[in-house]
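Structure incoming, see below.
All protein chains but one are shown at their positions in the complex.
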Amino acid sequence: MMKVTSKDVENVAVLSRLAIPSDEVEKYTGHLNAFLEYVDGISALDTDAVVATAHVLPLKNVFREDAVKPSLDRDLALLNAPEQEDGYFKVPKILED
Amino acid sequence: MSYEAVIGLEVHSELKTNTKIFCGCATSFGAEQNTHVCPVCLGLPGVLPVINKRVVEFAIKAGLALNCTINKFSKFDRKNYYYPDLPKNFQTSQYDLPIAEYGYVDIDVDGKTKRIRITRIHMEEDAGKLVHSGNTIKDSASSNVDYNRTGVPLIEIVSEPDISSAAEAKAYMEKIKSVLEYIDVSNCKMEEGNLRADVNVSLRPTGTIPLGTKAEMKNINSFKAIEGAIEYEIERQEEILEDGGHIVQETRTWDDAKGITLSMRTKEAAHDYRYLPEPDLVPIITTDEEIEAYQKNLPELPDARKERLMADCGLSSYDAAILTASRQTAEYFDAVVSSGADAKLAANWIMGDLSKNLNAEGKLITQSPVSAENLAKMIALINKGTISSKIAKTVFEEMWASGDEPEKIVKEKGLVQITDTKAIEEIVDAVIAANPKPVEDYKGGNEKSIGFLVGQVMKQSKGKANPGVVNELLKGKLQ
Partner (left out) sequence: MKLFAKPAHVLHDMLVKKEITAVELAKDLLARIEAVDGEVKAYLTVTKEAALLQAAAVDEKIARGETIGFLEGIPGAIKDNICTKGIKTTCASKMLENFVPPYNATVMEKIQAENPVILGKVNMDEFAMGGSTENSAYFPTHNPWNLDCVPGGSSGGSAAAVAAGTAIWAVGSDTGGSIRQPASFCGVVGMKPTYGRVSRYGLVAFASSLDQIGPLTRDVTDCAHLLNIISGYDEKDSTSSKTEVPDFTKSLVQDVKGLKIGMPKEYFKGMDADVEKAVRDAIKELEALGAEVKEISLPHTDYAISAYYLIAPAEASSNLARYDGVSYGERVDGVDIVDMMTKTRSEKFGEEVKRRIMIGSYALSAGYYDAYYLKALKVRTLVKQDFDKAFEDVDVIVAPTAPTAAYEIGSLSSDPLKMYMQDVYTVPLNLAGLPGISVPCGFNKTGMPIGLQIIGKALAEDTLIRTAYTYEQSQTFHNSIAGLGGEKE
């Protein structure tokens, strides 16, 4: 089993947009390792011939017609906006990406 | 050391469905911000996507028209990353089982045909639009988000790095645009953002196989910019390599105003998209019968149409290519010819005067004031000898301005060509009499002088004399 390092935790935190205070990184790393050790039991199972189940129901080809439905009133769309301007959702400075 | 460019294009095309890919909001362009949104495309807590049937149909058609294999089992996946134009902070796209794979298009550059392979085509949803408070993203303290565009259906067409020059890239884009228009799945208006390209450019020593490090330029949305960006990049990378430096794998942006590419100051945080199969959507299964039906119902595609025009109308490859590049032009041409006009003349008039006028006024051929029927009628008048080609130009301009029928214009303006030999002979005699020197020059062996005399006769006849007759008469009299 791969052991998780503090660097891994920091990377995952950035990927998840979570700030883990530096004094808690070790705690988190410990938790993650304990957890992974626990679930590692499944690696013992031979699943080479097993097909993954992504959906329990045998559904396929669920579609809708290409017909326009009424949109939300803009007021309702913006109802919960933390900040808005001229009918837009306003956000702070965006960095390049 | 000489280098060759290795270029790959990822083209995103918006599909012209009525509604978004996962909800019933309208996709029409230009609506007021945040008026084409609903809980689903806003990514509100608790919402679920439902696939628009027509998106799948269009994607399969595109796959077949681009010579791909359709994957009979296909599914959606989540591509997870954070950006404010993405309400759910994941894009529902396709990862390992895209709808179509392994296709190609053939392009013509400098008279040579080259096959550009297509790796895959997949369906995905578009993101929203950002309006920055400053001029660029860098000098903006805030930005405003418009989610009208989130959920608009896209297909992404990924090419193999088979493209070797800016000209080839342009030809490739034009071919893709043309095919998508032909099968009517996209409006392909780059200026409305219907069609965008990400361009990957790398260099390697000529004749070698391993790929060099590539630079990626995202969201280029004009043909000119694609060419400019590629040409600039090739130069920039060549300079670095010649100096013994290394190319940095990075995303660059094209600055249209300055005509250069710039490095985007990206954080080193890796793009780990953590793909997972979309749990809220079930797989798409397409049968062989369905694929066959789609194939059968495809319209005649650009390459086939071009071949047909060459075979049936005797057009050159060059002319046929121009006429079939856009479906509307091809249909216009077909309409002119089926109204009885001579194909070659039709080709010349469409590629010449008609194109010139359309371009000058920024019109599409579907907006031409000169209808196909009227153009055909005008060409018939030329063939009959009622008007000369030269007079036809005047008639054409009149048709353009008024939209009138050519016969009406010819009659009203008295432009009927004079073929009466006697009438012309009178003018010819007058011109010979009035121009002794050119007559002498011609008799003295200067072939060119007859041109001047012909010109004079045409002038006197206000262009209406039949030039062939004029030539014959002059030559006869000046023996």
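Labels A and B are assigned to the chains in the order they are written; within every chain, residues are numbered from 1.
In this section, contacts are C-beta pairs under 8 Å (C-beta built on N, C-alpha and C of every residue); 3 or more make two chains touch, one makes a residue touch a chain.
Please read all numbers here as calculations on a predicted model, not as lab measurements.
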Given B:N80, B:S133 or B:T213, the one touching the chain that is not displayed: B:N80
Touching residue (missing chain; options B:F58, B:F90 or B:Y294): B:F90
Contact set of chain A toward the excluded chain (per top definition): 2, 4, 8-9, 11-13, 15-20, 28, 31-32, 34-35, 38-43, 45, 47, 50-57, 59, 62, 64, 72, 76-77, 79-83, 89, 91-95
Touch residues of chain B, complete complex, unshown partner: 39, 42-51, 78, 80, 82, 84, 87-90, 143, 145, 147, 270, 272, 274-276, 279-282
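The definition used in the following text is that only the chains that are shown with their structure count from here on.
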Chain A and chain B: spacing of chain centres that average the CA atoms, whole Å: 40
For the chain A and chain B complex, residues of the former touching the latter: 11, 14-15, 17, 54-55, 57, 59-72, 74, 77-78, 85-97
Sites on chain B touched by chain A in the complex: 17-19, 23-26, 32-39, 42, 50-56, 75, 82-84, 130-132, 137-138, 140-147, 264-267, 269-270, 272, 274, 277, 279, 281-285
